[in-house]
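Heads up, one of the protein chains got dropped from this complex, but the rest are sitting where they should.
Each chain gets a letter, A, B and C, in the order it is written, and its residues are counted from 1.
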Amino acid sequence: MSTEATTQTATAAAAPRLSGAHHRLLAFASLIVLVVGFSLASPNFMQTSNVLAILQATSVNGVLAIAATLVIITGGIDLSVGTLMTFCAVICGVVLTYMGMPLPLGVIAAILAGAAAGFCSGTFVAKLKVPPFIATLGMMLILKGLSLVISGTRPIYFNDTPGFTQIAQGSLVGAIIPAVPVPNGVLVLFIVAIVASFILSKTALGRYTFALGSNEEALRLSGVNTDRWKIAVYTLAGSICGIAGLLIASRLNSAQPALGQGYELDAIAAVVIGGTSLSGGRGTVLGTLIGALIMAVLLNGLRIMSVAQEWQTVVTGSIIILAVYVDMLRRRKL
Amino acid sequence: MSTEATTQTATAAAAPRLSGAHHRLLAFASLIVLVVGFSLASPNFMQTSNVLAILQATSVNGVLAIAATLVIITGGIDLSVGTLMTFCAVICGVVLTYMGMPLPLGVIAAILAGAAAGFCSGTFVAKLKVPPFIATLGMMLILKGLSLVISGTRPIYFNDTPGFTQIAQGSLVGAIIPAVPVPNGVLVLFIVAIVASFILSKTALGRYTFALGSNEEALRLSGVNTDRWKIAVYTLAGSICGIAGLLIASRLNSAQPALGQGYELDAIAAVVIGGTSLSGGRGTVLGTLIGALIMAVLLNGLRIMSVAQEWQTVVTGSIIILAVYVDMLRRRKL
Amino acid sequence: QDVYVPLISKGFQHQFWQAVKAGADKAAAELGVTVTFEGPDTEAQVDRQIDMLAAALAKNPQAIGFAALDSQAAIPLLRQAQEANIPVIAFDSGVDSDIPVATASTDNIAAAALAADKMAELIGGEGKVALVVHDQTSRTGIDRRDGFVNRMQEAYPNVEIVTIQYGGGDHLQSTEITKSILQANPDLKGMFGANEGSAIGVVNGARELGKTDLVIIGYDSGAQQKQAIRDGLMAGAITQNPVGIGYETVVAAVKASKGEAVEKNIDTGFFWYDKSNIDDPEIAAVLYD
């Protein structure tokens, strides 16, 4: 009997792995169709500079979407990612410009501010049992207000911190391989993606993230301190929003306190287009990256083709539905 | 044995009903605390004109929130309520102002447009199996774009339709009882609430709305055509958004094509503050009304107290979290 | 009796509105009155503005300052103000009604036409230009767009407007839009950003793509725009006098509340500024950071 069990195990294990790779390749389908379509429609689309522009445009939304992915996998939702990003940018501005601290401290302050806000959201959700939608909606408003209060409703500029714009706009890669001047913002996105992916798939925190979304009560009855892990996930997501805050501040060379609301829907859309389920328990960072890319390509392509703005919106809406529909079809078949 | 069963039945039935009333009374708690607080803080707050202003401000968000309630009870979500409202207002404008049709046709057109859009969302969700978040996010964008296209990106005014402003701004009640000049918009809100409540509690559509959110698979296995009922719920929600479109158009005496985005979050917040669970299966229209009132009172009260705008946001966010937290506490105790 | 004047504006968080608020606060301090300043998040939220106006009226103020997002939509409340003998001062782009006792505004159409003149001059009277506008439906967005476009079409037939896109005044979104426009039109000669956020977006986009030969014209001021003009990234910009608008509005409101006569139309003016005159005292006075 035991030999029978092992052979069965072996063959069955091979099958899902193959179809897994298959899966991922096909997940690119909508993205590839879009890229090919726009390339044919406009010769300007596939130029290096435009590809870099698309990647750069993906970076902020991509990082926010990764933060949202973590929370969504636990079965929650995070509406505060956009204004939290702004809040972190403002904190960074206060530390660097108002207090005149050196650059690394500003970076740390932004990330810590994000972590602190995430910790609050997580505590509201885990300890006070406020539904994630409300806890993060409340945080969204609180952070929006606080950004205005702290900044004095004025943008904070980073002119006194030379090198700050390098965080998103410089190109370390380009300094080494001049042919590929990938902006640092994109590099940061990839590093965040790799780290988040690693955490999700290889660490206990990642495993608990999935377990929370899959069956929180079962996890609790397994003797796991679910509250603590949930707060940890929100805190991690918050600190990733801090990184997004650095990116946007660096790109705009300023912390714009009024910006950020509305970004949460783009981020969540990227997550869902990327195949993460809003009911929790499943999701991948790679999917989210693809989702964010699909949105950036779509917007860029429509603009390059000079489609009238009102029609851009209509087309974007339709393609988002279509992309997810195709993804559903594919998954049902496999 | 049978007598025992009957007594048991009787007491058991009485108990939940009592605690139900209890429940609802307590649900007003946050609202009452707010109202009392603001009345003490500012003598202007409880003036008739201000109370009417609050009710008027509640009407549009309240109607949208009722539409969102229906969809949320099925376990879905509707992000398109805001732009759908605008779309219906624009359609009404086209029929009344551009085509010069009589008022009742404009009303019917708005409601039908809402129903049609709701039907589309419902079909995407039920037939194409696109998650509600994405289907309605896509619809949100599509409708936003179409409103701009159809209106030619210009507001449409209703100056040629005398009486149009009466829909929201007149006061039928005031005509009968001059002391209570409740605007028609508020009357419409109450009628919509009563009808929606009735549908939810007394009709098959209502029953299946709850059943869909409670366990869709079980409903399907019971031989019910879940797709059809789901589409019906979205269609009904859409036509309620059509009514919201009429209200806002009448209030502004114009269809403003760019308005509406962002309103979905307010509507959903009202629903959740009102105790409807985002995971579906439970919820009440009364709760949603209270939720919408809490939000309107809060905003109005803070303005009346001349709180600085950036702090208004912070306070609103905090109170939303607090209100839901108190509600959670109360429910855990009962 | 304390004089209280609420100002209901079209926006709050943007620098332009903060400058208007600063002007209003300054006048309030000088005249010893109380003002409050509120505005919706976006210029599309007409009904939110109406709610704000309703709450302001409930406070029984002595006068009200109002920058209508849509004049018609506000008429019932304005009538209510009139009946309650609360004078209304319109500011920014004015109110289509005879209820306001005074209007302190900028002629956005004329201002944008000036921007078109400057643009045509700087690109040599021919070539392609594009616009990044903050809003497709709001009064200021429409006026600045139409003012620019109509002037171009009437006076400069050799200038082609290739595209007009809208970025909500969001710096980042406007940056991405600019980059797409520049990708699609490599031979573009000039771009007009119709408010501060749009203008900064255009500057950012051009800089990120390393496009140095583009003529950029902005609108309003702010530290970044001023810097861009000093650095030569931006050719120049139109500025209104937001501080003046806020100041004059409150002054007129206080007068009206005391039953004094006020000037019906207070034109706060607009100015072209560039590297050459940015430090002139009369220009510096109307710019904000």
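Just so it is clear, a contact is a pair of C-beta atoms (placed from the backbone, for glycine too) under 8 Å apart; a residue touches a chain by one contact, two chains touch by 3 or more.
Criterion: contacts and distances are computed from a predicted model.
Visitor: Can you match the unshown chain of the complex to its UniProt protein name from these: "Sugar ABC transporter ATP-binding protein", "phosphoenolpyruvate--glycerone phosphotransferase", "K+/H+ antiporter subunit F" or "Hydrogenase expression/formation protein HypE"?
Guide: "Sugar ABC transporter ATP-binding protein"
Visitor: According to the contact rule at the top, which chains on display are touched by the left-out chain?
Guide: Visible chains that the missing one touches: A, B.
Visitor: Can you tell me which of A:Phe133, A:Phe158, A:Tyr208 or A:Tyr325 touches the chain that was removed from the display?
Guide: The one listed residue touching the chain not shown is A:Tyr208.
Visitor: Identify the residue among B:Met99, B:Ala218 or B:Leu329 that touches the chain left out of the display.
Guide: Once the missing chain is taken into account, the touching residue is B:Ala218.
Visitor: Identify the residues of chain B touching the omitted chain, counting contacts across the whole complex.
Guide: Here the touching residues of chain B are 1-2, 4-5, 8-9, 12-13, 16, 202-204, 206-207, 210-211, 213-215, 217-225, 281-282.
Visitor: Need a quick check: the contact residues on chain A for the chain that isn't drawn.
Guide: With respect to the unshown chain, the touching residues of chain A are 1-2, 5, 8-13, 15-16, 19, 199, 202-208, 210-211, 213-215, 217-225, 281-282, 334.
Simple rule for what comes next: only the chains that are shown with their structure count from here on.
Visitor: Could you give the separation in Å between the centres of chain B and chain C, each centre being the mean of its C-alpha atoms?
Guide: The answer is 35 Å.
Visitor: So, what's the distance in Å between the C-alpha centres of chain B and chain A?
Guide: Centre-to-centre distance between chain A and chain B: 31 Å.
Visitor: Residues touching two or more other chains, restricted to chain B: which are they?
Guide: Those would be 148, 153, 261-262, 309.
Visitor: Check each residue of chain C and list the ones that touch at least two other chains.
Guide: Those would be 12, 41, 136.
Visitor: Which positions of chain B touch chain C when the two form their complex?
Guide: 42, 44-45, 47, 49-50, 53, 56-57, 60, 148, 153-155, 157, 159, 165, 169, 248, 251-254, 256-262, 299-300, 303-304, 306, 308-309
Visitor: Mind listing the chain C positions that touch chain B in their complex?
Guide: Going by the criterion above, the answer is residues 6, 12, 36-39, 41-42, 44-47, 50-52, 54-60, 70, 72-73, 75-76, 135-138.
Visitor: Could you pull out which chain A residues touch chain B in their complex?
Guide: Touching chain B from chain A are residues 79, 124, 128-131, 133-135, 137-146, 148-149, 153, 261-262, 265, 268-269, 272-273, 277-278, 309-318, 320-321, 324-325, 328, 332.
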